[in-house]
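Encoded as structure tokens, here's the structure I'll be asking about.
Here the complex is missing a single protein chain, while all its other protein chains stay put.
Chains: A, B, C and D, in written order; residue numbering restarts at 1 for each.
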Amino acid sequence: MNTLSLITFIPLLGAIIVLFLPKDRVRAIQTTAIAAASVSFILSVALFFFFDRATPGMQFVEHADWIPSMGISYFLGVDGLSYPLLVLTTLMTLVGLIGSLGVKNRVKEYFFWFLLLDVGMLGVFEALDLVLFYVFWELCLVPMYFLIGIWGGPKKEYAAIKFFLYTLAGSVFMLLAILAVYFNSTPHTFDILALMKAHSAWSLRFQILVFLGFYLAFAIKVPAFPFHTWLPLAHVEAPTAVSVILAAVLLKMGVYGILRISYGMLPLAFHWFLPYLVVIAVVNIVYGSLCAMAQTDMKKMVAYSSVNHMGYCLLGIAGLSATGFSGAVFQMIAHGIITGALFLLVGVIYDRAHTRDIAAFGGLAAKVPVYGAFMFLLCFASLGLPGLAGFVGEFLCFLGAFARWKVYTAVAVLGVLATAAFFLRMLQKVFLGPLNAKWAELPDMTARELISIAPLAALSVIIGVWPGWVLNLMNATILHMTAFVKP
Amino acid sequence: MTLSSCLLLSGALFLIGIFGALTRRNVIGILMGIELMFNAANLNLAAFNHFLHPGGVAGQCLALFIIAIAAAEVVVGLALVLAINRNADTVYVEEFNLLKG
Amino acid sequence: MAESLIFYSLAALVLLSALAVVTMRNTVHSALFLGLSLAGLAGIFAELSADFLFAAQILVYVGGIAVLFIFVVMLLGRASDLHLRQINAQWPAALLVCAVAAAGLWRAARSFIAPAATRAPAPTTERLGRLLMGGYAVPFELVSLLLTAALLGAVFFSRLEKNP
Amino acid sequence: MLEHVYLIALIPLAASLVILFGFKENPRSRAPYLGIAAMLWCFLQSCAVFHRVAASALPLSYEANMEWFRLPVQIAGKAFALPLQLGVLIDGPAALMLCVVTLVSLMVQIYSLGYMHGDPRLRRYYAFLSFFTASMLGLVVSSDLLVTFMCWELVGVSSYLLIGFWFEKPGPAYASKKAFITTKLGDCGLYVALLLLFTKTGTFQISALRESVAHGYLAGAAATAVALGMLLGCIGKSAQWPLFIWLPDAMEGPTPVSALIHAATMVAAGIYLVARTYFIYLASPVALETAAWIGLITAFLAATMAIVAYDIKRVLAFSTISQLGFMMCALGAGGYAAGLFHLTTHAFFKSLLFLGAGSVIHAVHTNDMRRMGGLSKKMPITFVTMVLATLAIAGVPPFAGYFSKELILKAVYQHSPAMFFLLAAAALLTAFYMTRLIMLTFLGAPREEELHQHAHESPASMTGPMMLLASLAVVSGMALAHAGFIERLLPLSAAAPAEELAAREFPEWLGAGVSVLGALSIVLGFLLYRGPAFETAKALKRRFSGLFELLENRYGFDAFFLRLVEAADALSRFCFWFDSQVVDRVFVDGWGLLTLIWAEAAQLVDSRLIDRTVDGFGLLSLDLGGGLRALVRDGQVQEYLMYVAIVVSLFAALLLMR
Partner (left out) sequence: MSGLHLLFPEVALSVMALGVMLADLFIAARHGRVLYHLGWIASIVALLLVGVTISDPARYQGVGTLWSVDPMSQFFKMLVLLTTVLCLLLGLEYEDLPPAHAGAFNALLLLSTAGLMFLVSAVDLLEAFVALELVSLSSFILVGFERSRSKSNEGAIKYFLFGAFSSAIMAFGISLFYGVAGTTRLIGLSRSLASNPVFLLAVLLILLGFAFKASIAPMHFWVPDAYEGAPTPVTAYLSIAPKIAAMAVLLRVFTILLPASALRLTGLLALLAALTMTIGNFTAFFQDNVKRLLAYSSIAQAGYIMIGIVAGNTLGLEGVMLYSFIYVAMNIGAFAVAQLVASQAPEGAGDRYGLSSFDGLAQRSFGLALAMAFFLLSLSGIPPLAGFIGKFYIFSAAVQSGHYWLAACAVVNSVVSVYYYMKIAYHMFFMPAPDQVPLRLGPYLCGGLAVAIAGVVIFGVYPEPLVASVQASAQYLP
């Protein structure tokens, strides 16, 4: 059963079918795209029942020669670290596609790129061969470039090329790092699992060099301070569904890379880097939330909140403990769901009002109660209200980091306060107070919007209340990963 | 007559050729400079053949090839000059500036 | 001694005419001096016991190329570059470049210490012929292709368009 | 029945969900009855639980847990998946608290039938109330501090939602945010404390923590840090100095909500948490002392501020803060039972006071006491119940407040006589400002005829709960204090400070003296506010205008926090400026390679950008690209040749001149 391959390449099949459909058959294109994403989603969820929670190692492994003469293989597999992210990806793609049904302009191209993007993202989380990983990693760039550049906002071209170049600039150094690792392993291999065992032969200096190469790529993707400036721009300019994917999945690739590769393959350098990483994490948290506080554009605010939230992931990782790692992974899932939904919600209001200026609204809760309810729920989830998904991730990250970095973590907790402040301020200005007469005719959410947002909202509650079924997936893997860490 | 003096001569010729190619504004002038450079190479070959490798005639043979090639180049070049002169009515390189940037 | 004398006078001829080639304003004059310079070089070839080369030089260069230059210059009717400043912006840079290179080439030339002429001049034509028809046959044929191509090009470029 | 005690928390939750999703928004919605029924059931269950606990001979501590999720941890070099528990821990305080919460909630919900009658968002109101109660009950019963913290935050959110219930008005919208953020500031301390706690002990479970502390795993500086962090959380939640600023503003919410949340339950959660984790405080004398002083300061400052307020609800809010200060001080001083006892009695009479105030507001549609006066005849039931509550809070025997306050004063005296006198002063102030409230509202001549004309007694749905609570305000103190019941119900877990307590005997005359002084201050209040225009009070105010201004400005704490917020705003703006102008540019410039791209991208996209860009990174970008380009810009072939010749000459010179 090549389930992982099926999950990955069914969207590709969809993309190819879309490519050959005439461009005026909008309905058929949409159906194809959603069908492909659905199949992929259902398959990934089906794995949930076959996933062995007690095994720390890779499951559903597929191994085949790809370019044997260069030592590159087609090697897929998921473990507790990547499987939750895989499901997140298929889910958010489906949600994003449903959220994209409102796209009227150049529909065929849109769905083509979107599905292609899906392939890349899925592959990143499954690939166990560094070159394969890199290929999938880069595969995400181009569709994103077009999706932002064609369907984006006023400064879309600038945002698109900035995103492209910034992330590419990082990833090319990863390519060099991959090559360096390859040539310094005996026997030469790109196999991530094998390389995880090969590091003992590497000197600290070499590891640090390679680490920095990888880190650059991952940090830009995360995005970690000071490489985060592409993010607000890209988010603000990208169309709604693309922002969703960007926030929900693309950013996760960076954190996943740090966990899987930087930590797994280069433990010495990772240790060396920890003091810096924790500072970066705290800066991300505090600085990100402060920047978010200064925003007047809802979408940009949510974008900066992503900087803040990914800071939690980094903090959890910097804690270098089982708790911190599981917190980082959980936070990725939670952030994916919550921020994805928040972007959808911002998109909903933007579709109607054609503005995202916080000051332009007021009192909407009376006019659009359903919308308001979702917004409140997800903002609270995002600011880390216990009982919702955001809290669990955030708390575990703090918990994991605290043992090692008491002061830094305590400072980071203040970031939580700032996060609450900017979300509540936004809620107050947009939803509370007297209704701004300009929006007296604002319609509430449509069924399509509900279909895309309600499941995310429900999930954010469910995994917030019962985090066990996500944590159970990854516990074995994470315990295995951190088994030899000195506290 | 020593090898050194031959080489000095050829070097001087080569540099004069280069100088011509760099300074003449007339395409034909540049071509003449390039011809001088080719001849410097020929002189080198003949001299080396004579002084250092008298056993064979490879140097001379090479020089012959160069003569032929230089001739062919001159032919093509001059034909090209004619064509350009017909189109653009100029033979001065500084006026060839449609293509730039 | 006489040999040296001939050599140096030929060398002087070659260099002076070459200098004239690159400095004369009148292109026709330049072409004439080119012929002179190449002829002088032919003389040096002869002195270097390259008799066939001498002949080829006279035939191809002096008799062919130099004449072709004069012919084309005449054809263009642009014999004189009198309206151009002969010393232009390229000069200083070119002089500098040549001076730097000259220093290097001077050292290179001086580094060769060869035995004086070893043996009496012998005709090389036969050996050349053998080489061209033997070991160098392929390049020789290639040159013939090259000349064909040049011919094609010359014809193509110089033929007047039928309907411009 | 203890086995199903978790249902007490879950039933209101279910009720709130059913109300939210199962009913239509409609002023005549039937939703309230569901909420009330659920709460009634909870109350009865709570009573049963209380009975069970009270009846047991030994201090009962019932705990039941189920696995919530497994958390990968490394403890003592071993990595494993630690199960975190979801469970209930019922002991004396919890049982008492259950009864208080369910009862007050029940009363408030019934009361709200009348008070909120005809509100278009009735359904939402009841859903929120039920949700709040559920969270509060969860907080009370939870056996695990993490879950407690969860409920703690959910309580905060419910409070946020309920304060901002009338969100169309800017006041509630602002106040709800202020309340949430301020308490969140305190929660940061709690958060860190939890992190530290887990790091030290590897558990969140109260019973396990108790053992950890007993074994000395948590002691010294760590225990102090944990205790202080938690205290910070409690300071936020229980509106203690200096984070009390949110509570007066929270009065923007519907009055029944104030009665439930900001008088009886949520604000008491801080006290409850301290009590629940008292064993940690006992391990840290510093934290206890801090708590005592915080409580003391709060009790006194809030009481002074209550004197000058004219908004009937604000007076009650300051009073609440002050009373919470009493409780905190008691706990800090080692009066464990005293603090919780006061919590209970206070819940009854303070919620009653709020309900009464709500009844008044319902009648006259204003909060301003200066516009009221003489309402006693129009609203006799309200008046009587309010007076009873006032007597209770003023500590007049034999009303409920007397017993609990007496216990507190005793405990504090045993701890430190100096603190005792300050606290006693606060108690006297309490009697004074409550008298003032009654005087201004109910007695004297009506100051605004029109309001007075329309005023009427509230419907039975409102007076009923008030009467019930009034009866409790009268008897609860007596009943619970009877034969040391309360001390048996709330046994102090560790014995350590008990010896110290015994060291200083509380002189009986001191208690009596306080009571007498209390009566005197009631009389004083009566005298001062007797006249129709209470000239005496006004004269005093003119005389001490500076002091009054200070009090009306709440000692400048509001202004201080406003400054803090402004500073945070300025910082955030600076950060954003730094981000967009410095990080974005300089870093990209530092990268070097992207600069060119920027220049061109800007040109491509937005011509306005180019000037900025050129300014910003003229250096590398244009110089490198432009420089390379300038080499060949004119397309002069001789220049091309020149470059080649230069290279040739360089080759020749460099190779041969060596």
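Keep in mind that, in the parts below, contacts are C-beta pairs under 8 Å (C-beta built on N, C-alpha and C of every residue); 3 or more make two chains touch, one makes a residue touch a chain.
In this text the structure is predicted, and so the values were computed from the model without any measurement.
A.B. asks: With touch as defined up top, name the shown chains that contact the chain not shown.
C.D. replies: A, B, C, D
A.B. asks: So which of A:L43, A:V172 or A:L414 would be touching the chain we can't see?
C.D. replies: A:V172
A.B. asks: If you put the missing chain back, which residues of subunit B would it touch?
C.D. replies: 10, 14, 17, 21, 27, 30-31, 34, 37-38, 40-42, 44-45, 47-49, 52-53, 58-59, 61-62, 65-66, 69, 72-73, 76-77, 80-81, 83-84, 87-88, 93, 96, 98-101
A.B. asks: Quickly run down the residues of subunit C that touch the omitted chain.
C.D. replies: On the side of subunit C, residues 104, 108, 111-112, 134-139, 141-143, 145-146, 148-150, 152-153, 156-157, 161-162, 164 touch the unshown chain.
A.B. asks: For subunit D, enumerate the residues touching the unshown chain of the complex.
C.D. replies: 593, 596-597, 600-601, 604, 624-626, 628-629, 632, 635, 637, 639-641, 643-644, 646-648, 651-652, 655-656, 658
As a convention for this text, only the chains that are shown with their structure count from here on.
A.B. asks: Quick check: more C-beta contact pairs in C-D or A-D?
C.D. replies: A-D
A.B. asks: Distance from the CA centroid of subunit B to that of subunit C, rounded to the nearest Å?
C.D. replies: The mean C-alpha positions of subunit B and subunit C differ by 6 Å.
A.B. asks: With chain centres defined as C-alpha means, what is the inter-centre distance between subunit B and subunit D in Å?
C.D. replies: Once rounded, the distance between the two centres reads 94 Å.
A.B. asks: Which positions in subunit D are in touch with at least two other chains?
C.D. replies: Within subunit D, residues 638, 642, 645, 648 contact more than one other chain.
A.B. asks: What positions in subunit C touch 2 or more of the other chains?
C.D. replies: Where subunit C meets two or more other chains at a single residue, that happens at 90, 93-94, 97-98, 101, 105, 108.
A.B. asks: With touch defined as at the start, can you tell me which subunit D residues reach subunit A in the complex?
C.D. replies: Residues 25, 67-74, 77, 79-81, 146, 149-154, 157, 160, 164, 167-170, 172-174, 176-177, 180-181, 184-185, 188, 191-192, 195-196, 198-199, 568-569, 571-573, 575-576, 579-580, 583-584, 587-588, 591, 593-594, 597, 601-602, 604-606, 609 of subunit D touch subunit A in their complex.
A.B. asks: Using the touch rule from the top, collect the residues of subunit D that touch subunit C in their complex.
C.D. replies: 638, 642, 645-646, 648-657
A.B. asks: Subunit B touches which residues of subunit C in the complex?
C.D. replies: Contacts found on subunit C: 3-4, 7-8, 11, 14-15, 18-19, 21-22, 27, 30-31, 34, 37-38, 41, 44-45, 47-50, 52-53, 56-57, 60-61, 64-65, 68-69, 72-73, 75-76, 78, 81, 84, 88, 90-91, 93-95, 97-98, 101-102, 105-106, 108-110, 112-119, 124, 127-128, 131-132, 136, 139, 143, 146-147, 149-151, 153-158, 160.
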